[in-house]
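The next block holds one structure in the form of structure tokens; read it before the comments.
All protein chains of the complex are present and in place, except for one that has been dropped.
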Amino acid sequence: MTRRNALSPDLKRKLYFDMLLVRRAEERIQSEYHLREMRSPPHLYMGHEAVAAGVCAVLRKDDVVFPYYRSHGWYLAKGGDLDAMMAELFGKETGCSGGWGGSMHLIDLAAGVMGTSAIVGGTISHAAGAALSFRIRGRDSVAVVSFGDGAIEEGVFHETLNFSSLRKLPVIFVCENNLYATNTHIRDRQGRPEIHPHAERFGLPGVLADGNDVVAVHSEAAKAVARARAGAGPTLLEFQTYRIFEHCGINEDHELGYRTLDEVRAWKAKGPLEQGRHLVSEAEIQRMEAEIGARIDRAFAYARSAPFPTSLFAEGAAR
Amino acid sequence: MTRRNALSPDLKRKLYFDMLLVRRAEERIQSEYHLREMRSPPHLYMGHEAVAAGVCAVLRKDDVVFPYYRSHGWYLAKGGDLDAMMAELFGKETGCSGGWGGSMHLIDLAAGVMGTSAIVGGTISHAAGAALSFRIRGRDSVAVVSFGDGAIEEGVFHETLNFSSLRKLPVIFVCENNLYATNTHIRDRQGRPEIHPHAERFGLPGVLADGNDVVAVHSEAAKAVARARAGAGPTLLEFQTYRIFEHCGINEDHELGYRTLDEVRAWKAKGPLEQGRHLVSEAEIQRMEAEIGARIDRAFAYARSAPFPTSLFAEGAAR
Amino acid sequence: MKFREAVRDATLQALESDPTVFLIGVGIIDPRAVWGTLTGALEKFGPDRVVEGPLSENALTGMCVGAASLGMRPVLIHHRIDFVLLTMDQLVNHAAKWRAMFGRQQHVPMVVRAVVGRGWGNGPQHTQSHHALFSHVPGLKAVVPSNPRDAKGLLIAAIEDNDPVVYIEHRWLHEDEADVPTEYFSTPIGRAAVVRRGGDVTLVAAGPMVSESLKAAQALQNAGISAEVIDLRTLRPLDSDTILTSVAKTGRLVVADSDWAPCGIAGEVIARVAEEAFDALKARPVRITWPDSAVPSSQAIEAQFYPGAREIEMAAVQVCEKQKDDFVKSTIKHFEGPF
Partner (left out) sequence: MKFREAVRDATLQALESDPTVFLIGVGIIDPRAVWGTLTGALEKFGPDRVVEGPLSENALTGMCVGAASLGMRPVLIHHRIDFVLLTMDQLVNHAAKWRAMFGRQQHVPMVVRAVVGRGWGNGPQHTQSHHALFSHVPGLKAVVPSNPRDAKGLLIAAIEDNDPVVYIEHRWLHEDEADVPTEYFSTPIGRAAVVRRGGDVTLVAAGPMVSESLKAAQALQNAGISAEVIDLRTLRPLDSDTILTSVAKTGRLVVADSDWAPCGIAGEVIARVAEEAFDALKARPVRITWPDSAVPSSQAIEAQFYPGAREIEMAAVQVCEKQKDDFVKSTIKHFEGPF
């Protein structure tokens, strides 16, 4: 298992690198969005990076993830192709979804990134179905689904927990609790605003951890994945984190008044990159920045020069 | 409050009478069903009588109940019209739903029996909506919904508990846990086959009681209703009970093999009328039997002689 | 073989021949085995491939989408199609979108097998058809067998298909009997069948209305009208060619559908013919559908609800004016229906 001091240097680098890659890629999306080349609604992951990075670091290639629409982080951390992701945001034919999906619908089957949904809670049951298919086929792969604190208000969350527990399916439910659903606070939506207690009365473990501490995320994910792989059943992981920018779009939004600048600042101070800073040396960070910068330059160049899909009908639409 | 020894003689008589009325009415349905005059699928309440009788005894006329399709007991205990119920089962124009609903869709608005649904879990959210309307209008009425142990597997149960707790709505959730959904045992359907623990993590109280002990039901219902009326919010009541006959229809069904005759016998032995026997004297029972028998005779005669609805289109259907 | 036995035959053969096929649904391990359509399945294939579901139709549907997107072929079974309304988000927003939304890398080979109820006062919530809802949405397919042979062939075809298919099964037909090949075979999706040849009028129907149309055609023959009868079999994609070819010959069209008219399949057939074979039409096309009402429970008025052979026959006669007088002679005697 992975107690803090037990992390290998490679793992530490990987965890930090994956978080930094997401952060920098989204910062570039932010800075170029005004050019109106990327025309799909981006739900930025910035602030959540530790969750995807920490969980994906314990997954195998044959494990599958079902991210929600806030999926950039999961797509990249699970090994999704950055060029194809940017091409998708640019609406290009070589995008990971051929230009049909946009930012909310990323996929990379080779990397085990299953399709994402713009319907809140839409893929929670998909992950259980994937886990059921592993069971039927006698594989030891696991399925992971991520969703927000609002998604647990959808009935399907409870339906799926029940069935997954009943059948001891190899599925891990990752709730990224960032306190808000769009701009409504969890206390205005839930009778008892805590996520992890929902697990226990379906008969599965529910865990609470700091979602901005990538080491804590990694450690809880490792236990849950080991449990699932061993056939002991599902786990619900609640990771407390925070969305830094507006719900959908590239801007800050404290001026809307639903949250204060102080609250945002406080969370930024304990952000995943800040907390994870100890994992790597200054020199390593320099190397990472250089590599990541180059990758992102290439991805944007690729996306820009890629062709648009030419015909709706070529894609199989009938007149 | 109503501890056993604190029950008034009138209340004791009422509790027993209401249970006996349901039992005898359904026995008559059973014995005459083969005549093929009653052509709608009956979900007999026999075995559950204490739940409806115990809960309805604490309700006011302006309180509303949303029974599920297994509704004969609730309809009668809340004061629904027996003649109109039987006419409905006979498909007659003077039936409580004009012949349009049948056994699964009873209603008596004057008595506060709201419409019932043949969709499992279909009226759980309706009760919360009724409670919300009381809140908006500043009334102190309460809404009660009944449903089975299978209904809690539907997402809407969890969605509704959450919202009701959040808003502290005057609604009481009554789960009649008879161990089976149709012919599938609760342990084959639920990861943790207990109902009342679901309440607590939404922030409302969950109570477990013997649903075949009408005094226990009455006592728990009284607390929950007082709580709701006082504005302190909803309660989930789990009453353990048992369905004596087949899920839908009039026959015994142990020969199907999903449950044993011994199990049925054991539950019948601790049935609601058996456990409630102490509430009334032999002489009182004689009087009740006579009155109930006369009422049922009248209701069947009424139903038989009542006219059929004459035209689909008179009822507003368009060609 | 009976219709329900043909459904069972298809199910067991599919489970036998393809290890990725599994069954899931509420109450499918019930000893009554969904009116006997699954008898023996659990014993033979075990609880991993005959999966009892909790009362969680929405999640079960999403689980089928997830399993199918990983290469399984789930068959989701509902005792009533009315319950499918709890799953529309997964069917329409997810299953139907998965192939297009990800640039055709994903596909969802799942079957939703849903039973339509009728009779014995089942009432408004246990008797709906709703095949029009599924026929509306690109990315879904919908089939409605009218006889035991197609019950087997279309179910196997649905399971083999790489898109989500809604298989609509009318309980009313469960006891119908006919010869059905015992070997594994499939009936192509997207092809209607001309089940009776005729030259004066085209009667189009699906599911339970096919036998009603055939009865009507028989009666029309006595009235000197030769009716061609088309069994749609698949509602989406609709086989326009077979319909248009027939109407090009007959010039007259009556469509019978066991569903409500507005935005229904009967109207769709008429719209296509009007758009694509307008010049061939010699008379107004006619729809025979349900009254615009819920299905009542009472036997007294339920009897007025379902149209049948007589309504089809009468409509056909009306569109074949030339024979109207013969009609009055030939059929008035047994025309005593509600409308």
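Order as written gives the chain letters A, B and C; numbering starts at 1 within each chain.
The rule is short, and it goes like this: a contact is a pair of C-beta atoms (placed from the backbone, for glycine too) under 8 Å apart; a residue touches a chain by one contact, two chains touch by 3 or more.
Just so it is clear, the structure is predicted and the values come from calculations on it, not from any experiment.
Peer 1: Would you indicate which residue among B:R39, B:H105, B:K168 or B:R227 is in contact with the undisplayed chain?
Peer 2: Considering the complete complex, B:H105 is the one touching the chain left out.
Peer 1: For the chain that's not shown, point to the residue among C:A14, C:I29, C:L42 or C:A100 touching it.
Peer 2: Reading the full complex, the residue touching the unseen chain is C:A100.
Peer 1: Based on the whole complex, identify which of A:Q190, A:S219, A:T235 or A:Q275 touches the chain you can't see.
Peer 2: A:Q190
Peer 1: Tell me which of A:Y16, A:Y45 or A:W100 is the one touching the absent chain.
Peer 2: A:W100
Peer 1: So that we can see where the missing chain sits, which residues of subunit B does it touch?
Peer 2: These residues of subunit B touch the chain that is not shown: 64, 66, 95-101, 105, 107, 109, 114-115, 117, 119, 122-130, 132-133, 135-136, 143, 155-156, 159-160, 162-163, 166, 315-318.
Peer 1: Can you name the residues of subunit A that touch the chain not displayed here?
Peer 2: Output for subunit A: 39-41, 91-92, 95, 97, 99-105, 117-122, 150-151, 153-155, 181-184, 188-190, 256-258, 308-313, 315-319.
Peer 1: Can you name the residues of subunit C that touch the chain not displayed here?
Peer 2: On the side of subunit C, residues 58, 82-83, 85-86, 88-89, 92-93, 96-97, 100-101, 123-125, 128, 132-133, 135-139, 236, 238, 260, 262-268, 270-276, 278-279, 281, 283-287, 292-294, 296 touch the unshown chain.
The rule we apply is simple: only the chains that are shown with their structure count from here on.
Peer 1: Report the topology of the inter-chain touch graph, choosing from line, ring, star, complete and other.
Peer 2: Contact map by chain: complete.
Peer 1: Name the chain whose C-alpha centroid is most distant from the C-alpha centroid of subunit B.
Peer 2: Looking at centroid distances, A is the chain farthest away.
Peer 1: Give, as an integer number of Å, the spacing between the C-alpha centres of subunit C and subunit A.
Peer 2: 42
Peer 1: Taking the mean of the C-alpha atoms as each chain's centre, how many Å separate subunit A from subunit B?
Peer 2: Taking the mean C-alpha position of each chain, the two centres sit 46 Å apart.
Peer 1: I need the residues of subunit B touching at least two other chains; which ones are they?
Peer 2: 153-155, 188-190
Peer 1: Show the residues in subunit C shared as contacts by 2 or more other chains, in ascending order.
Peer 2: Residues 54, 56, 58-59 of subunit C touch two or more partner chains.
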